[in-house]
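If you scroll down you'll find the structure; I have some questions about it.
Of the protein chains in this complex, one is absent; all others appear in place.
Letters are used for the chains, namely A, B, C and D, taken in the order the chains are written, and counting of residues starts over at 1 for each.
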Amino acid sequence: MAFFVEVLVGGLLAGVMYGLVALGFVLIYKASGVFNFAQGAMVFLGALTATGLEQQGVPLWLAIAMTAIFTVVLAILIERLILKPLLAQPPISLFMATLGLAFVIEGLAQAVWGNNARALDLGIPDVPLEWLLDSTGVGVSTFDLVASIIALALIGVLSAFFSLTKTGRALRAVADDTKAALSVGIPLERVLIIVWSAAGLVALVAGLLWGARNGVQYSLTLVALKAFPVLIIGGFSSIPGAFAGGLIIGASEKLADVYIGPMIGGGIESWFPYVLALLFLLVRPEGLFGDRIIRRV
Amino acid sequence: MFYRLSGQFRTSYYEDNRLIGEKLERTVFIATMLVASIAIPLVASPYLLSAVLIPFLIFSLAALGLNILTGFAGQVSFGSAAFMAIGAFASFNLLLRVPAIPSLLAFLLGGMCASAIGVLFGLPSLRIRGFYLAASTLATQFFIVWCLSKVGWFTNYAASGVITVQHVAPLGFALDNHVSKYLFVLVVVTTLTVVASNLMRSNIGRSWMSIRDMDVAAEVIGINPLYAKLTAFAVSAFYCGIAGALYSYAYVSTVEPDGFSLDLSFKILFMIIIGGLGSILGSFIGAAFIVLLPIWLNVFFSAMEHFSGLKAPSGITSNVELIIFGGIIIVFLVVEPHGLARLWQRAKEKLQIWPLSH
Amino acid sequence: MQNAIPPLLQLRGISLRFGGVAALANISFDVQEHEVRAIIGPNGAGKSSMLNVINGIYCPQEGEIVFNGEKRTRMSTRMAAAAGFARTFQNIALFQGMTVLENVVAGRNLKFKASLLEQAVWFGRARREEAAQREKAEEVIEFMELERYRKKVVSQLPYGLQKRVELARALAAEPRILLLDEPMAGMNAEEKREMCRFILNSNRRDGTTIILIEHDMSVVMDISDRIVVLDYGRKIADGQPKCVRDNDEVIRAYLGRSERVG
Amino acid sequence: MPQTRTLRRATVARKTRVDYLKLDNVQVVYNGMILVLRGVSMRVPCGKIVTLLGANGAGKTTTLKAISNLLAAERGALSGGSIHFEGRRVDDLGPEALVRSGLIQVMEGRRCFPHLTIEENLLTGAHTRSARRSELNAGLEKIFHYFPRLKVKRRLSAGYASGGEQQMCAIGRALMSNPRMVLLDEPSMGLAPQIVQEIFAIVRDLNQRERVTFLIAEQNATLALDCADFGYVIENGRVVMDGTAQTLKDSSEVREFYLGIGSGERRNFADLSKSHRRRRPFLSVED
Partner (left out) sequence: DQPEQYIPVLSYRVGPFAANGASMFSGLIDYLNLTNAKGGINGVRITFEECETEYNTSRGVECYERLKDRQGGASVIETGSTGIAYALLDRLPQDKLPMTTMGYGRADAADGRVFPWVFPLISTYWSQAAAMVEYMAQQSGGMDRLKGKTIVDLYHDSAYGKESFPVLDHYAKEIGFNLIKIAIPAPGIEQQAQWLQIRQAKPDYVILWGFGVMNAAAMKAAARVGYPREKMIGSWWAGSEVDTVPAGDAAKGYLSMTFTAPGSFPVLEDIKGTLYDRGKGNLSGDAKFGSVSHVRGIVIGILMTEAIRAAQQKYGIGRPVTAEQVRWGYEHLVLDEKRLGEIGALGLIPPMKTSCADHEGSGAAMVQEWDGTNFIPKSKGWVAGDRALVRKLAEQSAAQYAADKNITPRDCGKED
């Protein structure tokens, strides 16, 4: 039983980290109905730039701040060079453009910073809290707590932003019908820059936390893979959904790996979350919290 | 100027339904086929045949398969590599376990296996749509690759799950050199391309497209979405399966399940998006783009270094190539978001009215 | 007189709710074969929903549908198609990526019999069928005067023409019952007249039964045989044009005093 | 500061009273190939209502989109001519800037945001206004006053609303921006007769009380001409006729093709005979 709880808690904490990555996807999807293939590259770029600067002798906090500014600049460039010319085009074309963007970002990041694997130390210890381990036998580290708090804070702020502010409403309008959004005078340019900056900043946060976990290297782009099933379960367009989906995937994936995996040969983590997500979809085709799919004639 | 359609009248619907409508295009097509089947094998270097043209044709076929599903029937899938894997491993096992099975039949049955599994994994599409469906096809991709590598039987209990395919001679035509492999691939791909064009101009093709464009209306005019979607999955998986068999038997010959990774699936998807969704020609153009462009960039940069005598710091060139590749994708999409095939079509239309501008 | 022939389609006590909001409440009416039956009512009255119930897109919570003597609690979309229902939509539901011709031929898809394999090799039945159906489709295209646009992708056609293509697609199916949801919206008088001509031609020449939703009262009054009036889910009148026109409740709920009719 | 800006605008407007909105020889090409407008010139005086008539495919929608600069999103572009609004050249101004300067378009085919509720849809219309919550509420109330049906359905996702409800929502959304000039593309489409009357009453009302200028592309020519001061008729991408509403009403072509009155009386729609003259009555332009 204790072991079960331990695995469960471990899964939930992993889920928080997945949710963090998924959040970046949700932002862009919510604002433009597009699946942003470059999100993984942005996670990589963010973490790499911050550590790269740090290794040049810049203090960590300053490095992070500089990276954040750089992220906004990048968002502006993306808007100018990609999104604006591709205004109101089919989502699949935009999806493809984000792929091109992913290549550019990956190439750029590695050309500038090289392809060394680096360690990133945020100064947050990642060993289980003694007292918690002793009293309950469950290993939760300060790092986990910080990650969870950051994730919750981001989710709270972004949800509020989307549902309460004028810009949030405008974003959803753009995703629904870009041309109509233009016609009512929504400043598409600014709105898109805001979203892509936000997605970039979320990617930076995810990159820093994941980078502190596993080091800063190319494989950070792969954490995006973990976001897929999370997105399906939570719904592509729901911010709290990203969090809930993360928890569900994290917990069930770990439990399945421990309890079902050995029976059928192991390594089921590769597909289990997807199959689980698929089952969820069969019941709710728009995910748990996603926008309802409106089909009306 | 020379590209004129005037003076070509069609006098029957048979004629108007022809595969390639315009006379000029027909001529061009026949010429291309002649060059591809006679001139190229005679003059092309082994490098061109075995490292460029064969993979290009095979990927075109896979892209065509995915285009049937995604471009024509509107069901985005990230699982095409898995169906290629099924085609490859099914053919391998058939040839291994069924005594004296003709290899062509084994390939065909391999494609059919992919088809059957495709139908199975296509079932969720009846309820799930769009990017949700796309993301859920990842389940197919990962599950199948996992299965193939976990169940020893599929790989004939090879220690590490790697299989080396048999030497085959379909219809007595031994696939033991570049030319024979190329010709075989060319014949298969051409045949299947013709079949795909036939499907597209028939009722089933229209059913697929109507499901893609407006599924409610399609149902209202009597199209069975179940049938339309599942046939699309079946045909698409069949094409991918055959492509997978060709990939292993006419191209790399030693394969492992992990070789048919998500990356490959994505690559095929990119081919059809950049080439043009819902365009047969687009599948080929897209495959050419994704397969050939990185090679050209690589060759170009090597030549640049060679001639200029400058040596860029190692690793930089590779990254620059990647950046340029991504940049070109974006530029082409900005010029024509519907893909290269549409760009080509527009160029053609411009030629038709040339020198007038409108 | 009408009692002698049983109606082709009967709707009995249809109720349809969306999460507590009643879009249709206990609606009953019938449709005789070969007649032009209009449904009118204010916006949001439930007219489109009614059509959706008739051809099976919505599933009513209560009531039954009797078609051709057969009773059922709901239609299925495909069964309806097979039984000869064709339809146009209020928000155009054409296949936007296909050409006009393909759209119209797709309207005839139930007439195709060739198997997948035959289609794949483009041989025998598939080839013959394609030409034969194409010929029929061309007749419709010619009739609807769409020849010039035959090979145009519909998404680039102006609104009015798209409406026309949609009607062509429906007519191509040689339907027994044609459900039309505001086929003449966005057209000028002359264009409406043409649409009326197409519709009535089909009605008189081929005996197609027509159920029509339309907000242009002059059109409705001119071409329909009987009219049902819905008002926010209720049926408030049912009868011949002149009776409906003078019905006080209809005037209050829908027409408005100043509407000049005829 | 905002005050001075309005003041300046007002003076500009007064100066250019005659040509509040001015199109000169506007040409539009789609996809770099399809020439749709072949030189459209028109003038909309300040505070007037102008209607735009034309058969299906004549280019009404394209004209309106050219004005509000929404062509780019459909791969269309102005290939010639110029557009002035309030004396300023606006053909390179973004749609957002236009809305800010008071010109808004109601697009053809409803185009509500399906996942937003009716109320949220209306609020997006006020995006360019920096209005306080209470002002917004007042704006909403005004729209609900115009269209009581929307108030009932305010919490419904627009995607589920009926066609007519969506149309009201689209019009209401545009009005939420407090425009000084509105381009209406087929406002009556899909609306019940009573509401159509209502719409034109609103147009007249706004025009008279708030001096809002209107350019209306409308197929219900009877109502449109009743309400308008001037009218333009376009065919095949060219203006083929213009004049005061009364002149147009009196023209036999307009009577026949747009008002449906043949040889002096309204023709019955059940009359199956083809009209003796086919479409494109004014000019026989090449196809």
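One rule holds for everything that comes next: a residue touches a chain if its C-beta (ideal position, glycine included) is under 8 Å from a C-beta of that chain, and two chains touch if they have at least 3 such contacts.
Because the structure is a prediction, the values reported are computed rather than measured.
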Contact partners of the omitted chain among those displayed are A, B
Residue of A:Pro90, A:Gly114 or A:Pro240 in touch with the missing chain, whole complex considered: A:Gly114
What residue numbers in chain B mark contact with the hidden partner chain? 46-47, 50-52, 55, 146, 149, 159-162, 164, 166-167, 177, 251-259, 263, 291, 294-295, 298-299, 302, 313-319, 321-322
It is residues of chain A that touch the chain not shown, namely 3, 6-7, 10-11, 13-14, 17, 106-107, 110, 114-121, 126-128, 139, 141, 210, 213-219, 222-223, 225-226, 253-255, 257-258, 261, 265-270
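Basically, only the chains that are shown with their structure count from here on.
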With chain centres defined as mean CA positions, report which chain is farthest from chain D. B
Pick out whichever of the two, B-C or A-C, is joined by more C-beta pairs in contact. B-C
When the C-alpha atoms of chain B and chain C are each averaged to a single point, how far apart are the two points in Å? 41
Go ahead and note the Å separation of the Cα centroids belonging to chain A and chain B. 32
Residues of chain C touching 2+ other chains? 48, 57, 89-91, 93
Could you list the positions in chain A whose residues touch two or more of the other chains? 297
Note which residues of chain C are touching chain D in the complex, please. 18, 41-45, 48-49, 90-92, 148, 156-161, 164, 182, 185-193, 196-197, 200-201, 204, 215, 217-219, 222-223, 254-256, 258-259, 262
Sort out for me which residues of chain A touch chain B in the complex. 29, 35, 81-82, 85-86, 89-93, 95-97, 99-108, 110-111, 114-115, 225, 228-229, 231-232, 236, 264-265, 267-268, 270-271, 274-275, 277-278, 281-282, 285-287, 290, 293, 295, 297
List of chain C residues in touch with chain A within their complex: 48, 52, 57, 89-91, 93
